[in-house]
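Take this structure first; my questions come after.
Missing here is one protein chain; the remaining ones are kept as they sit in the complex.
Right, subunit A next:
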Amino acid sequence: QTFSLPDLPYDYGALEPAISGEIMQLHHQKHHQTYITNYNKALEQLNDAIEKGDSAAVVKLQSAIKFNGGGHVNHSIFWKNLAPVREGGGELPHGSLGWAIDADFGSLEKLIQLMNAEGAALRGSGWVWLALDKELKKLVVETTANQDPLVTKGPTLVPLLGIDVWEHAYYLQYKNVRPDYLKNIWKVMNWKYASEVYAKECPSS
């Protein structure tokens, strides 16, 4: 199976002024596409290696799969995490997710503060996540380095929202001021998507 670049559910410029069209286009057409291209290549090499029984090669390919497959997984979620304002971006979470946020963090403001703090403190490249621990039925904030998917932090973690804090996600617009990017991204956060995922994992509330 080969993977291909999922379409963005909105125009490149639709998230402005929170995230510039220039960034969205580069991020989607170049960065995400490159992860997919390299992921497909790594998978092809992996299949070869498996067929040949070349275990050393199989092991050697793991990091390329993690980097590029992780990049594909994470960015596919990311595009759905964002929405133009006119399509509900930034609208506060209602229903069961809203209550869970209050229960587990005290308030939405506190959650946002926590995620922004974790995102700003993350050194180098990575992601900050709002996650559901589906075993404990609890919301948690987690970070992952580079393109490690959330599941590397715990097999029971389901991503509800992820914020890409690689510099490519904000540099052209915000330069070194990552905290401003974090502040503004909430204006286009797609809480509807997060609520749907949450409701599916936790149908009774």
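We take it that a residue touches a chain if its C-beta (ideal position, glycine included) is under 8 Å from a C-beta of that chain, and two chains touch if they have at least 3 such contacts; residues count from 1.
In this section, contacts and distances are computed from a predicted model.
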Could you check which of "60S ribosome subunit biogenesis protein NIP7 homolog", "GTP-binding protein", "superoxide dismutase" or "Golgin A7 family, member Bb" matches the UniProt name for the chain that's left out?
"superoxide dismutase"
In the complete assembly, which of A:54, A:167 or A:180 touches the absent chain?
A:167
Residues on subunit A facing the left-out chain by the touch rule are 26, 30-31, 34, 63, 67, 123-126, 145-147, 166-168, 171-172, 175-176
